[in-house]
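Shown here: the complex without one of its protein chains, the others still in place.
Moving on to chain A:
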Amino acid sequence: MADRLFAGVLLLVVIGYTVIAFTVIHAPFQYDPLGPESWPRLLGVVGIPCVLYVLAKPDVASFGLPLRTWGRLAALVAMLLGYGYLFQPLGFIIATVAFCMALSMMLGAKLLPALAFSLGIGVVGYFVCTELLDLNLPAGVLTFLR
């Protein structure tokens, strides 16, 4: 069932891809015999039967994950999106400390070790990357770092 659901969504995407390849993509002037549209058309024509096959013969019945795990995974994805959202405006150090705290606590770390770990990664990580390795990381609200 899980297979079918996923394949169903995938089918819509692949059909969309193929329709665009057949209708939208068009070169104003044909430079080579194939042009920009033939290759995506070819991929669509190969892709659709593959998805249909998976749809017809699914082999993964279910994910077999308890609801609790799904909740954790959803929380993880939310944290990652939040981390990405705050990364630039708040700066690496604050965003990282917040993210590491949240994730390690969710995974069962105690408050003090989690705090030590998060501060270590955030502060040490920032200076190792920017000073030692010369990588570009956002300073964010801690403008004195710039």
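Just so we're on the same page, a contact is a pair of C-beta atoms (placed from the backbone, for glycine too) under 8 Å apart; a residue touches a chain by one contact, two chains touch by 3 or more; residues count from 1.
Just so it is clear, contacts and distances are computed from a predicted model.
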Chain not present in the shown complex, as UniProt names it (candidates "Sarcosine oxidase subunit gamma", "GntR family transcriptional regulator", "Tripartite tricarboxylate transporter permease" or "Acetolactate synthase"): "Tripartite tricarboxylate transporter permease"
Options A:Ile15, A:Cys129 or A:Leu145, residue touching the unrepresented chain: A:Cys129
Missing-partner contacts on chain A, residue numbers: 2-3, 6, 10, 14, 17, 20, 25-29, 31-36, 38-40, 43, 46-47, 50-51, 53-54, 59-60, 63, 65-66, 68-69, 72-73, 76-77, 80-81, 83-85, 87-88, 92, 96, 99-100, 103-104, 107-109, 114, 117-118, 121, 125, 129, 133-138
